[in-house]
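Shown below is the structure under consideration.
Just one protein chain is left out here, and the rest sit where they should.
Chains here go by letter, A and B, matching the order in which they are written, and residues are numbered from 1 within each.
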Amino acid sequence: MSELLQFLFSGLTVGAVYALVALGFTIIYNASDVVNFAQGEFVMLGGMLTVSAYAAGLPLPLAALIAIVVTAGIGVALNKLAIEPARGAPVVSLIIITIGASIFLRGAAQVLFGKQIHRFPSFSGDTPLRIGGATILPQSLWVMAGGIAVFIALYLFFTRTLTGKAVLATSNNRLAAQLVGINTNWVMTLSFALSAAIGALAGVLITPITNTSYDVGIALALKGFAAAMLGGMGNPKGALVGGILLGIIEALTAGYLSSQYKDAAAFVIILLVLFFLPQGLFGARHTERV
Amino acid sequence: MRLGPKSTTLLVLAALIALTPVFFPSSFYYRVGSLIFINGLAVTGMVILIGYAGQISLGHAGFAGIGAYSCALMPVHWGVPVLLAAVLGALISAALAWLVGRPILRLKGYYLAVATLGFGILVYMVLMNEAWLTGGPDGTAVPDSGLRDMAKAIGINLKNSEFWYWFCGIVLTIGAWLALNLHDSPTGRALRALHGSEIAARTVGVDVAKYKLQAFVISAVYASVAGSLVALQNQFVTPDIAGYMHSIEWVTMTVLGGAGSVLGAIFGAGILTLLPQVLTRFAEYEQLLLGLIMMLVMIFMRDGLLPQVLRLIRGKDQ
Partner (left out) sequence: MSALLSVEGLGITFGGLRAVHDVGFKVQPGEILSVIGPNGAGKTTLFNMISGIYRPGTGRIVLDGEDVTAMRPDLLARRGMSRTFQNLQIFQNMTVLENAIAGYHLTESGSLLADLFSLPASRGRARAAKDGAMELLARVGLERAAETEAGNLSYGKLKRLEIARALALKPKLLLLDEPAAGCNAVETEEIDRMIAEVARSGVAILLVEHDMKMVMRISNHIVVLDHGEKIAEGDPATVSRNPDVIAAYLGTETEALHA
């Protein structure tokens, strides 16, 4: 029993990260119908930039803030320089562009930060807390709290603020949004900034537990995508649930089946969802118009 | 007599393969050449998948891994001759592509990309983890194919690197010939039709699922053969051959040269294979450059480099 609880704790921790990556996917997907394969690199950048800023002598909270802001800026640049010029391109082109961006960012990280593994200290020490026979790191609580905070903040943003409603309107119907005077380009920029910042925050939160290196992005992107799909592409609630479910499934796979193949869990889920539940848990059905 | 585009392409390709060695300062370049041809072969398969059928795969290196490890494992474990192992590897890749492709190809765009990426990573994971069979991350040896000795027996005595240059060049030419045949055949037309408009293709009777699957299987065989060639030439394989970066490199080569044209894509394979050789001093910038090329080509030259260059030469305004 305590073993299961232990697996659940670690599943919830990584699950919260997957949920944040999935939320990032969701925000950009809703605003632009683009699936941004560079989403995982935002997580990597969040961790890496914090490492450098912290190593440069800045206090950890400030280092983290700088990392998040800079990553958001990179997200905006990605949109302005690569996504916007390719508006109207076929999906295959957009896939190649965002994969290219992903490879570019990790290449840049490799040049700037080297290939070694980096880390910075946990926010509240490394003394595990004992709960019901299992242990949990204080940093895990930070990760989960971060996930919940982002989700609540996003919920309030989309339902209570005019800007948030503009983003939602754009995702519902781009043309109609333009007609009522919403600047959809600005909405896209905002979405990329938001999504990159959320990714970076995930990186900041998880790095003390998992460490980070230049090449962690692609696996996170794949898993975040699996989570988003499991929940239903484009649905923020689905992203949250999907992320946490995926984290738990992975932890259970590692615990009870094989730790070597825990990364396969995400892929198997992608396939199962695609075949049996193409709309995901909370997704809507679409009909192609002719 | 006026040559058709197919014969022209093949002649240009054969001439390039035959004449380039004149300029080689050392035998090292034969090795680079054979590497280009191997990538060119895999990329020719990608042209069928991406350029003709308009589908994408970010996992084809997985099939190269199967082709390569077939050559390494079958001779040792089952006593299969190495060349037969390469053929069997291609058949296994085809069968696997068929099995995986049937459900995956129902998906479109992003979903297809992620599903294939996941497939490739899965193959890579198996090659890494099942060390009892594959030797794990350290890789495993591949028995001599005996091809060079066969050539010797009929009086063609070449240095190792030279032999593989010519052998891979011939295989590439055959691969290009088949792909060009396909382009203007009923199957090729059906593939390009479903690329242009899936709905219209259906209404003229194209069984879209069947044709997508055919393109996927054929391209998997190309990748598998390319993987086998790497194994045969190096007489050694590591799981790296199935790494997803290879899959992405192949996609990049394909679109860089021009996904719609076989020669263009081989051209793209040439450039991207040469780049790291030329820029050895900047090895750490390789990924950065690769990513940059992917983005730039897709934003500014959607048809790819070669069609763009040809258009400039012909002076046609677009």
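Simple rule for what comes next: contacts are C-beta pairs under 8 Å (C-beta built on N, C-alpha and C of every residue); 3 or more make two chains touch, one makes a residue touch a chain.
Please read these numbers as outputs of a predicted model, since none were measured by experiment.
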Q. Among B:199, B:279 or B:312, which residue is in contact with the omitted chain in the full complex?
A. B:199
Q.
Going by the contact rule already stated, which one of B:56, B:126 or B:208 would touch the omitted chain in the full complex?
A. B:208
Q: Extract the touching residues of chain B with respect to the undisplayed chain.
A: 178, 181-182, 184-190, 192-193, 195-197, 199-208, 214, 218, 260
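Keep this in mind: only the chains that are shown with their structure count from here on.
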(Q) Suppose each chain is reduced to the average of its Cα coordinates; what separation in Å results between chain A and chain B? (A) 32
Q: Quick one: which bits of chain A touch chain B in the complex? Just the residue numbers, please.
A: 35, 37, 82, 85-86, 89-97, 99-108, 110-111, 218, 222, 225-226, 229, 260-261, 263-264, 266-267, 270-271, 274-275, 288, 290
Q) In their shared complex, at which residues does chain B touch chain A? A) 50, 54-56, 58, 103-104, 106-111, 113-115, 117-119, 121-122, 125, 129, 199, 244-245, 248, 251-252, 255, 284-295, 297-299, 302
